[in-house]
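Below is one structure; the comments refer to it alone.
What you see is the complex with one protein chain gone and the rest in place.
Chain nomenclature is as follows: A, B and C, assigned in order of appearance, with residue numbering initiated at 1 for each chain independently.
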Amino acid sequence: MDLSYGDEYEALRGELRQFLTRSWPLQGEEAKLGFPEQAALFRKRATEAGYLNRSIPKRYGGSEQPADVLTAQVIREEFGRAKAPGEARGIGTMMLVPTLLERGEEWQKEKWIPGSISGEITWCQGYSEPGSGSDLASLKTRGELVGDEWVINGQKIWTSGAQRADFMFCLTRTEPDAPKHAGISYLLIDMKQPGVDVRPLKQMTGGATFNEVFLNDVRAPADWIVGKRGEGWIVSRTTLKHERNSIGAATQTSVIFTALVRLAQRVEKNGAPAIRDPVVRQRLATLEGYVRAHQYSGYYQLTRDSKGESAGLIPLMNKLIGTTISQEAGKIGYDLVGEDALLAAGERTLGLMPKGNQGWVAQFMSSLGGSIAGGTANIQRNIIAERGLGLPRDAAADRSAGK
Amino acid sequence: MDLSYGDEYEALRGELRQFLTRSWPLQGEEAKLGFPEQAALFRKRATEAGYLNRSIPKRYGGSEQPADVLTAQVIREEFGRAKAPGEARGIGTMMLVPTLLERGEEWQKEKWIPGSISGEITWCQGYSEPGSGSDLASLKTRGELVGDEWVINGQKIWTSGAQRADFMFCLTRTEPDAPKHAGISYLLIDMKQPGVDVRPLKQMTGGATFNEVFLNDVRAPADWIVGKRGEGWIVSRTTLKHERNSIGAATQTSVIFTALVRLAQRVEKNGAPAIRDPVVRQRLATLEGYVRAHQYSGYYQLTRDSKGESAGLIPLMNKLIGTTISQEAGKIGYDLVGEDALLAAGERTLGLMPKGNQGWVAQFMSSLGGSIAGGTANIQRNIIAERGLGLPRDAAADRSAGK
Amino acid sequence: MNFDLSEEQLLLQETVGQFVANECPPTRLRELFDADDGFDSVLWKGMIELGLGGITLPDEFGGAGLEMLDLAVVSEVLGHACAPGPFVPHSLAGLAIALGGSDEQKQRWLPRLASGETLGTVAICESGDRWQLEEWALAADGTLTGEKLHVPFASNADLLVVGVAGGGLVLVERDSTGVSVEEIDGADRTRRLFRVTFDGASCEPLPEGVAAAPRLRDAGLVLLAADAFGAARRLVDMSVEYAQTREQFGVTIGHFQALKHQLANMAVEVEPCRGLYWYAAHAFDHVAEEAERSAALAKSHITDRAMQVARDAVEAHGGIGFTWECDVQIWFKRVMFDRAFLGAPAFHRERAAQLAGW
Partner (left out) sequence: MNFDLSEEQLLLQETVGQFVANECPPTRLRELFDADDGFDSVLWKGMIELGLGGITLPDEFGGAGLEMLDLAVVSEVLGHACAPGPFVPHSLAGLAIALGGSDEQKQRWLPRLASGETLGTVAICESGDRWQLEEWALAADGTLTGEKLHVPFASNADLLVVGVAGGGLVLVERDSTGVSVEEIDGADRTRRLFRVTFDGASCEPLPEGVAAAPRLRDAGLVLLAADAFGAARRLVDMSVEYAQTREQFGVTIGHFQALKHQLANMAVEVEPCRGLYWYAAHAFDHVAEEAERSAALAKSHITDRAMQVARDAVEAHGGIGFTWECDVQIWFKRVMFDRAFLGAPAFHRERAAQLAGW
């Protein structure tokens, strides 16, 4: 067991620090540019240096480096320390780019990948529909090929970033007579056209991270399809062996825990800091057991990934564990804010630290989202039971061959 | 709302006190008898006075009184206060007698009811089998009519009191070719015969409340059957409108809670009585919320029963609530006994108060039995969801038409 | 033994339930929830006309002369419907004057409170989660200077019952000089909250205020518990209904055993709570030695159970449960109010422990 990264990686860390000292923040005239322009400029240089977009071939704007999870982790750490822009985030780089790399036509890759990884093109995801959540394959948005264009009608939901997005990758039912999973195509849609109506979906916290997207006679060229007609389900399930950040979730729960301890030190209970209260101390120490177990599981998964070995059940559990911790932190935090528990949720962007007491009210609510977004807790438990423990599949799940 | 019982019942209470002062404990020569004889004598007199066996016709040894849950409750309270023997307990009076009353032949009633309610005849129940728990109707014990006798072979499990029992009422597969539920008969078996082999089943606590009963070519006369051949499943499901003790379970949880508070007052934590510890206080007060809610639900059910009205979901929930409380009490008690948590379970007969620290180790274990015995917690939840909340039946439960 | 509501109480519940169902169906509720001004004077007038302004006030002052249990069963119905409005604080204000006021004060205010001519509220929270009479620091020296937090509907109220240092109560007319109110960004928009600042405002002590204040607290605990019980029952019903209608994989999701058991567990948490608030309300009037502790246990147990059930209800509704447009969030925040107002469950559990001599 060795929690350092070893000499090779410490050498890389040295290189990175030199590069970052030189390259960020930008100097002189460049420092006068707006942030997005500065970030794009920096990302381009970091990619040329081989530090960003490492799994993307050079011809699509990447740095085409050998996959190595530890290298990726060290880069993330050093970029984080220097507060330098990392790879362009978002659903485009996370999902669309890997899908195009594996399944796209050459012209599609050339057209969309470079802009996506530079951050110039942004994407949104058109999967879920109001009637199709866990049972995604029952989706109803129709696509009809009329002449050389797809004409798309339907409604998507839980679409993050739809206002800003240039394009949507959209699961669309194009073969209405085919079996459920075989009737879906993976289409790319220009969001900046008439017929695309984006309506923010307000959450219980008052914020609006998600949207509904109404598609009325929306058009896409016939060849803006990834994979063949009817292959959309499989295309959307493409799992790519790219460098995954397996300790991100655990880092996030550690951050929330640290914030919770600070809260308990800041607020008072019975005339003393709440953290002196025996009940609070038990709750915090109990939660810390979960937080540390999660964190070490992240290290373990990272180590196993780096050896090309499986971390067993852990990867299947990360989301559920993260959700449990986040909810428990929300409950403890909510109990600590005293009469501010009557207040509306404050700023609490997902993935950031709660701010002030109303931030903890927000955490109390938004942590519930973890049980819902991206597969409900019950679906997570199904996956753990079936794929992890080898228990038989549900009758209902059997109906959904693709899940 | 009136937590007294009203004038009519207070008058009854007065009568009861007079009767009990006169009648129990026995005096003079009678006081020299053994307890079972004294109890039988007293029960006879209390039945003649109309206080016991009220739902049983006089011709079978009962007192044949109009059903009234409040009368029954006042009688229980006063008999309890005077520590006088109540109705003979056990599976015979709880299950066999009501079943005979509703389904038995006249000669069967005459033969078995009087002795059962006086306590002279004791019964055990032959339902569960090693392979048939939740899915009871899959039972395999065979009964074959050979001449004028049933010949029975098989194995029963979880049979309380099988050593002492004179007879067993036994679900037996007599029609092997009939559908699952329609192939079962309700037979009565003399336990005092060759071929009946009772083996105590030791529990994890070390005690042995239950038995396995092996039946090897055991015989019963052809007419020792309740209902017709193949009707056993329905006979065993007979629900009788007799006076039920709807607050018994809640009284039991209150008793355990009181014992738990005494434990917390007796043992020390950090040099002071454990009950001064803030964490212990929170746990106790939290549990008390459940205990009181359970107790009041018992009062409510009693009131509704007495009006012939339904108490809604409460009757479906009593067992699950009682189990939850009993388990939580066991966990708190176990945490209070300090290093005695290393000890083996002590005396803890089901339904009685834990004795000493090892009694709480036993409570920690035996409370788990509540989730299992007489229908697992999961089956209880199914019943609440389906019968109580009106949710659809399980696919699996559908297979078991009788459940 | 009659541990059940009377015919009259059931009728009262039905009448009020019917009224709110008609006058404040979910569409109207949502409008009010989202509105800038959350006080619906028409709805409130209707409640007053049903006699809800003075249920426990003496007949001689225009009240119905009923008991805490009657008041509490109405609170349950209003929680079940999530009915917006000042029912709880108005009731508490009336009760405070009935219990602590002089004859003259009773004669002046109670008929007006019962008739709804005057809207009353209570100002009993100070910064630092200080809700308890022992903790009040606002001094009443003829006039008041300082502030109270979380005063429900203060901008609509005419009369404030204010807790002051020493554990007493004073009356303040809201439109008197030196009283200003400012809305607080509360979660539960069915019961709007305000910060009230006093700057030399004139006030009038209730002569028996020190005796009335603990009764006011206990009454508040009972009414919040009842409200939370009603809300929690509704959340269970909403979740069951959703499970019976929402389809996935070709069946309603109520077919899935895991969800069924989650719904059963929610019902098991809520259903037995009824008697806790009934008994606490009953004890308020009839079992003096248990009144205080029963109220503390009812409030702490029921609001905690209801809060967890509200969380479970969000999950049971899947993605839609997490949105503003799903009704679940409205009831969720109702329960947040019931749980936090007058102090959190853990606080009242510790009180219950002390009261038991533990």
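Here, a residue touches a chain if its C-beta (ideal position, glycine included) is under 8 Å from a C-beta of that chain, and two chains touch if they have at least 3 such contacts.
Every value quoted in this text rests on a predicted model; they were computed, and no experiment measured them.
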{"item": "Residue of B:L101, B:A293, B:A377 or B:L391 touching the missing chain in the full complex", "value": "B:A377"}
{"item": "Of A:S23, A:N153, A:T251 or A:S306, the residue in touch with the unshown chain", "value": "A:S306"}
{"item": "Identified contact with the non-displayed chain, of B:G14, B:G80, B:G131 or B:P176", "value": "B:G131"}
{"item": "Interface with the unshown chain - residue positions in chain C", "value": "256-258, 260-261"}
{"item": "Contact footprint on chain A, counting only the chain that is left out", "value": "1-6, 9, 70, 73, 261, 264-265, 275-276, 278, 281-282, 284-286, 288-290, 292-297, 299-300, 302-304, 306-307, 312-314, 317, 320-321, 324, 378, 381-382, 384-386, 388-392, 394-395"}
{"item": "Those residues of chain B which, in the complete complex, touch the missing chain", "value": "128, 130-135, 138, 157-158, 201-204, 206, 268, 279, 327, 335, 338-339, 341-345, 358, 361, 365, 368-369, 371-373, 376-378, 381, 394, 396-397, 399-400"}
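Heads up, the rule we're going with is that only the chains that are shown with their structure count from here on.
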{"item": "Euclidean distance of C-alpha centroids - chain A vs chain C, Å", "value": "41"}
{"item": "For chain A paired with chain B, centre-to-centre distance based on mean C-alpha positions, whole Å", "value": "54"}
{"item": "Residues of chain B whose C-beta touches two or more other chains", "value": "278, 282, 395"}
{"item": "Touching two or more other chains - residue numbers and ranges from chain C", "value": "251, 255, 346"}
